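All protein chains of the complex are present and in place, except for one that has been dropped.
Read from first to last, the chains carry the letters A, B and C; within each, the first residue is number 1.
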Amino acid sequence: MRLAFNTWVYSSFPVWVPSYPLDETIRRLARIGYDGIEIGAAAPHAYPDYLDDAARAGIRRHLDDNGIAVSSMLPAPGGGPGFNVASPLAAERDAAIDQYRKVARLCADLGGKTLLYVAGWQVFGTPAEQAWDWTRDALTDVAAYADDLGVTVVVEPTSADSNLVETCDGALRLMRESGRRNVKVMFDTYHCLYRNEVPTDYVCRMGRDLGHVHLADVARSAPGDGKVDYPALIDALREVGFDGYLTMEIGFDTRAVEPDNIARRAYEYVKPLVS
Amino acid sequence: MRLAFNTWVYSSFPVWVPSYPLDETIRRLARIGYDGIEIGAAAPHAYPDYLDDAARAGIRRHLDDNGIAVSSMLPAPGGGPGFNVASPLAAERDAAIDQYRKVARLCADLGGKTLLYVAGWQVFGTPAEQAWDWTRDALTDVAAYADDLGVTVVVEPTSADSNLVETCDGALRLMRESGRRNVKVMFDTYHCLYRNEVPTDYVCRMGRDLGHVHLADVARSAPGDGKVDYPALIDALREVGFDGYLTMEIGFDTRAVEPDNIARRAYEYVKPLVS
Amino acid sequence: MRLAFNTWVYSSFPVWVPSYPLDETIRRLARIGYDGIEIGAAAPHAYPDYLDDAARAGIRRHLDDNGIAVSSMLPAPGGGPGFNVASPLAAERDAAIDQYRKVARLCADLGGKTLLYVAGWQVFGTPAEQAWDWTRDALTDVAAYADDLGVTVVVEPTSADSNLVETCDGALRLMRESGRRNVKVMFDTYHCLYRNEVPTDYVCRMGRDLGHVHLADVARSAPGDGKVDYPALIDALREVGFDGYLTMEIGFDTRAVEPDNIARRAYEYVKPLVS
Partner (left out) sequence: MRLAFNTWVYSSFPVWVPSYPLDETIRRLARIGYDGIEIGAAAPHAYPDYLDDAARAGIRRHLDDNGIAVSSMLPAPGGGPGFNVASPLAAERDAAIDQYRKVARLCADLGGKTLLYVAGWQVFGTPAEQAWDWTRDALTDVAAYADDLGVTVVVEPTSADSNLVETCDGALRLMRESGRRNVKVMFDTYHCLYRNEVPTDYVCRMGRDLGHVHLADVARSAPGDGKVDYPALIDALREVGFDGYLTMEIGFDTRAVEPDNIARRAYEYVKPLVS
């Protein structure tokens, strides 16, 4: 299992500061020891419209020079454009699908092979079945596009933030209904905590369909600073033969944070567990 | 003084849920008694690219039918596109200015006359003077464009979220350096609290340059549920002859909120003070 | 009984901000309704060395114009010069006595008749008896000087901040040992709370020797926001025939405060009790 770190805490999303350029962020995470970087598609790091071919080539070289790979990418839902694939506005749904395609392309351009899929959320007045159909259709579309790029799409239940795909079962059902072979599932220990569920149970139930994992503890703190049982979690991952990235997605919900500090603490706690 | 309510808590920004369509939001705020609505330019309410002429005409009719006016508009900084006017990425700065222009246009289309200006934030590696020059130039550009639409731009110090224009003086200086007559300043009691400053002092110092006011108390609670001295604040506003909107910008930083409830509590506390 | 307000929360002592000029402070307290103002001898209000005769005359006119009197004055112990009358440094003791004389003079120049006396504190290495002798001699000297100015000196036990005169009995003993008729005692409800003593007991025990009273509640909050029994306290003051000032000394230990707000809250709570 390789270790990766999600870039939100170094970016301007969701809180604006602290904020570091992407090249600085890459250099810092590589120096700490991470194998991979999960790049959020948000300014000032990697909003697709802002990066032309030359910029992408430059990032790729910088990644190679620092010996760190792109583990995965994901869009930034909830800002001005929303990017809610289940929005009642057709214009927003179209823009959301378009953004997923752009992120998939950017991910491939940077050498990444995994795209996270947030299923959107139900706005007041939209029937649940309607919202579900919209997110399923969007996923099918995005996955078809990603397949041609060699990118796998992983569906993440996001109970703490949304109201559409909140559970292990919801993610598995959406995966099946997409009908695409390059769709898998993932989970985030933080969202398990929000539902008072046991992260290790997610490993057992997702099994071979598990394509990616997010680690975070109480209040988005670093693994080891909260209450999740990481030794058990990593044992379970070994048992099901998981060979993807364990990605820390931490610290990003407040400006009262030192990004390097939380990145290093997480690495130093988890690295011995996977070695 | 008229009372308005900011729409974030009803939108998908910055937290995704709860989320209500704009027409529903308009209807609810009008029913509570608000004179105005401050519309954030975020999905699913009013992201400019998602609203064609017909949609804008429809919203305007709906506002008129409900007897509520657009007090003001503002973009949603910090999502995927960032819209940081002081970003080190030229593409982001251009997009930010373009977005401000679009929001100004949308504001005018909906009958609004006030556009809020968030001065952006300094990303690691950008000298403060450079960040300042970028935000000043952006403001000058946006204000020139807004002038033709009859829209006033008000600069808001946002100390709790950013690191560039944090103070009364910073906002006044940016206003002056813009060299535009349709630029004024505003303040938000919440950001005063973050700096441990006295909101009433802002009224005295901004005086006739004060074009807009945000009300929020500790932890973005409703006025009256925290510790700000609203009677003194409103007295001071009367003394300087303020005749704009007092806009509640509250409750939006958590999904653990009932939007109508917080909107009603705020109205019921502030209304008697201004009557 | 008349109500006064102590100026620390409007000054740069002990926290630097917020800070208002003295004329602004006088105007605000008069407008709230206070009969008196207790002026701390600290910048930017009333450090004696900074105020020449013209400045003093100007302050006095401003007081008269606003219909508010100087209830009392006190030095600011503990800054750079210390002004600890019990310091092991002879130079500091001399400077402290000199400063008390200057404050007494300034008090008289502004029409005040009461000077507060803080007995200093014992520094490591100084025997308690020695510290006591120094503070007694200083008091005797200061009181003699003040007598010629028509100023009464009131000894305050300051248990929360010091270690020399902490109790009702300590203050009374120091008063007696001074041998001066223009020396009386006072107490501060906040210091009573620090010792878990009952403020009303101080009234009974100080009786006709009581020349001044400070009101403050838990954590220097306004009367009525804490746990002191003010109705009982004021009844007791009536019984002993107290006709001095009740002075609010509140809010000054943090910058997270709105001075007008705390001044108004205190006034609105106490005024009905003394009417």
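As a convention for this text, contacts are C-beta pairs under 8 Å (C-beta built on N, C-alpha and C of every residue); 3 or more make two chains touch, one makes a residue touch a chain.
Keep in mind that this is a model prediction, so the values were computed, not measured.
Student: Decide which residue listed in C:6, C:72, C:99 or C:247 touches the omitted chain of the complex.
Tutor: Answer from the full complex: C:99 touches the omitted chain.
Student: Given the full complex, what residues of chain B touch the hidden partner chain?
Tutor: Given the touch definition above, chain B has residues 122, 124, 127-129, 163, 166-167, 169-170, 172-173, 195, 197, 201, 204 touching the missing chain.
Student: Hey, which chain A residues sit against the chain that's not shown?
Tutor: 17-18, 254-261, 264
Student: By the contact definition given up top, give the residues of chain C that touch the hidden chain.
Tutor: 12-21, 24, 41-44, 47, 49-51, 75-84, 87-89, 91-92, 95, 99, 121-125, 161-163, 255
The criterion applied here is as follows: only the chains that are shown with their structure count from here on.
Student: Taking all residue numbers at the chain B/chain C interface, are over half used by both copies (same) or under half (different)?
Tutor: Looking at both copies, the contact residues mostly diverge.
Student: Rotating chain A so that its CA atoms sit on those of chain C: what angle is that, to a multiple of 5 degrees?
Tutor: That rotation is 180 degrees, given to the nearest 5.
Student: Report the inter-chain centroid distance for chain A and chain C in whole angstrom, where each centroid is the mean of the CA atoms.
Tutor: Whole-Å distance between the two chain centres: 61.
Student: As a quick test, compute the distance in whole Å between the mean CA positions of chain B and chain C.
Tutor: About 45 Å separates the centre of chain B from that of chain C.
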